[in-house]
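Complex shown without one protein chain; remaining protein chains in place.
Every chain is named by a letter (A and B) in the order it is written, and numbering of its residues begins at 1.
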Amino acid sequence: MAAGSTSMFRDFLRRLLKNRLAVAGAIVVSFLFVVAAYPPAFAPHDPSRIDVRKILEPPSAEHPLGTDELGRDVLSRMVHGARISMEVGFVATGIATVIGLFVGLIAGFYGRWVDAVLMRFVDIMLCFPSFFLILAVVAFLGPSIINIMAIIGLTSWMGAARLVRAEMLSLKERDFVAAARAQGAGDLRIIFRHVLPNALAPILVWATLGVAGAILVESSLSFLGIGVQPPTPSWGNMLTAGKDNIEFAWWLSVYPGLAILVTVLGYYLLGEGIQDAADPRLKGR
Amino acid sequence: MLRYIARRLLLTVPLIIGISLISFLVIYAAPGGPVEMATDLNPKVTAEARERLMAYYGLDQPVHVQYVRWLGRMATLDFGQSFSRDGRQVSEKIAERIPVTLSINVLSMFLIFLVAVPLGIYSAVRKDSWFDRISTVVVFTGFAVPTFWLALLLMMLFGVQLGWLPISGLVSLEYESFTLVGKIWDRVRHLILPVFVSAFGGLAGLSRYMRSNMLEVIRQDYIAAARAKGLPERKVVFRHALRNALLPFITILGLSVPGLLGGSVIFESIFAIPGLGQLFYQGVLSRDYPLIMGSLVIGAFLTLTGNLLADVGYAYADPRIRTE
Partner (left out) sequence: MKIARIVVAALAVVLLAGCAKKEKEAGGAAGTGAPAIGDAIVQGSIGDVSGFLTAVTSDSASHTAGGYVFNGLVRYDKDLKLEGELAESWEVSPDGKKITFHLRKGVRWQDGTPFTSEDVLFTYRKMIDPNTPTAYAEDFKQVTRAEAPDPHTFVVEYEKPFAPALASWGMHVLPKHLLEEYPDISKSPLNKKPVGTGPFRFLEWKTGAKTVFEANPDYFEGRPYLSRVVTRVIPDPATMFLELKSGGIDMMGLTPIQYTRQTETEEFRKSFNKYRYLSFGYTYLGFRLSHPLFSDRRVRQAFAYAIHKTEIIDGVLFGLGQEATGPYKPGTWAHNPDVKKYPYDPEKAKALLADAGWKDTDGDGILDKGGRDFAFTVLTNAGNESRAKTAAIIQQNLAAAGIKMEIRTLEWAAFINEFVDKRKFDAVILGWSISQDPDQYDIWSSKKTGPKELNFVGFANDEVDRLLEEGRRTFDMEKRKKAYYRIQEIMAEEQPYVFLYYPDSLPVVHQRIQGIEPAPAGISYNFIKWYVPAARQRYTTFQQ
């Protein structure tokens, strides 16, 4: 089993690297990681330095992406905003993954009425337009970054749950579980040794797309005024200011929007690439 | 067939109860009350006036009493009165907004269908060609683009620079004075941007889905058989592959209702469209409990309906499902 998985992994990597779009996505994602990890290295100015004499100036040598509505450097704010977006994206998706794993595992493993109840719960959650739900809860509980992460996480775990459950069920069907039990393996062992590794690829794809989705949700919330609050820079709330000044300060709308676009695109391409690379059905080409 | 529908309907009952529970919990967990909005920091309001308003709105009852009352009323679609100053029935307010949002969503789905299907098919048939590659990126850009950004850019381009399309509302001011044709055309013009923006995001997912579905179906044996029979490629594609790939697509379309509804919050605000999304957002900002509860529930109902229709349509097309 172990030997098989490394060669499987190598095959997977080879396929992934052949996919140029996925590689592009991976580059974008890694670049953003680096930027988010150490913003001062990429930000030429202090992102919160206000200068009322330089309000809404177009891109120049000193301010490559222009200045915002309080004279702050757009590039520096975007760099720091990358960190916020990454944080929200990852933590929210992390929360969703954990919840989804938990629910899916329990439902798949114990089956029968536990499964029925949990899946009903998933169905119920899926009935709500998730943005409606998120909007309502964030608006009530207050737009702190923690609340946003938690709420996005709490409303997007359903996909992961279904994936994990499906994986569990298929394993059960293949008598994997019965065999492992016969060998004396405990429940947890079965889960960690067999279920999770198999579910890894689809979950990874799901999570990658999930991060992108979370970033989009956060920027939408910030745009509506109930996401990250100024003066903390987030791409979403920079766009709110951009919206108000769209006619004569195009840079404020274009660049943060572009950043969201490129980031989300990167994650999608990477996710799709992982999907294509991991999908055994493609092998027969 | 009817039995299938009946069974499906029965399954929705626990879902509905779950919906009511969750929506109630959501709103009850919120701090503060609606009275504050009505009397916000207005020097002319006294503590007495506030308490009068509080009792007036029935907020002094214990939780479970409120929930039971809520459940009973939900059964009759009576969501009570809006907490906002106009005090109208929530069901009334929602009912007058639904047609707008619904029609935009339906039109979006139509547009998505019209574009995603051929796009997906062609991409599948010409897999890995330039067309496939480029359309992947384009379609993903659509998915990745923040709706509000797109809306604003389009508004600027078509509304202001070129002046071709109106930028807000459903109808022009002089609507009443138009002829019938004029009225229809006016409405169409106002809907072009919102529908486009609404559909743009959905295009990606659905055309990708169509593509992978087609790919899978194409690989099936009976397709090989059809090819072996010497049927022209086109016939193979359209006759067999398409029909089979289309079915799950219909389901997915039904499942896209919640996403479209959620998106409506944003573009309805930007385009000043008096629909459910805008109503909900304003209700959220003003802590209008009954309105929020009602909207959440109605939104969930609409989603349920979308799912139901999709499932029924699927079952109708594929008899195998009905007998499960």
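Quick note on the criterion: contacts are C-beta pairs under 8 Å (C-beta built on N, C-alpha and C of every residue); 3 or more make two chains touch, one makes a residue touch a chain.
Just so it is clear, the structure is predicted and the values come from calculations on it, not from any experiment.
**Q** Looking at A:P39, A:P59, A:G94 or A:P143, which makes contact with the chain not pictured?
**A** Answering carefully, the residue with contact to the hidden chain is A:P143.
**Q** Among A:L56, A:L154, A:L169 or A:L258, which residue is in contact with the omitted chain in the full complex?
**A** From the options A:L56, A:L154, A:L169 or A:L258, the contact with the absent chain belongs to A:L56.
**Q** What is the set of chain B residues that contact the non-displayed chain in the whole complex?
**A** Counting only chain B, the missing chain is touched by 31-34, 36-47, 49-50, 52-53, 56, 84-87, 93, 96-97, 152, 155-156, 159-160, 163-164, 166-170, 172-174, 177, 185-186, 189, 269-272, 274, 278-279, 282, 285, 287.
**Q** Residue by residue, what part of chain A touches the chain that was omitted?
**A** Touch with the absent chain occurs at residues 48-50, 52-53, 55-56, 69-71, 139-140, 142-143, 225-226, 229-231, 241, 243-248.
Everything that follows uses one rule, which is that only the chains that are shown with their structure count from here on.
**Q** Counting only Cα atoms for the centres, state how far chain A is from chain B in Å.
**A** Going by mean C-alpha positions, chain A sits 23 Å from chain B.
**Q** Over in the complex, which chain B residues touch chain A? Could you list them?
**A** 14-15, 18-19, 22-23, 26-27, 29-31, 133, 136-137, 140-141, 143-149, 152-153, 156, 160, 208, 216, 219, 257-259, 261-263, 265-266, 269, 280-281, 284-285, 287, 292, 295-296, 299-300, 303-304, 307
**Q** List the residues on chain A that touch chain B in their complex, please.
**A** Against chain B, the touching part of chain A is residues 21, 120-121, 123-133, 135-137, 139-141, 212, 216, 219-220, 223-224, 236, 239, 243, 246-247, 253, 257, 260-265, 268-269, 272, 281.
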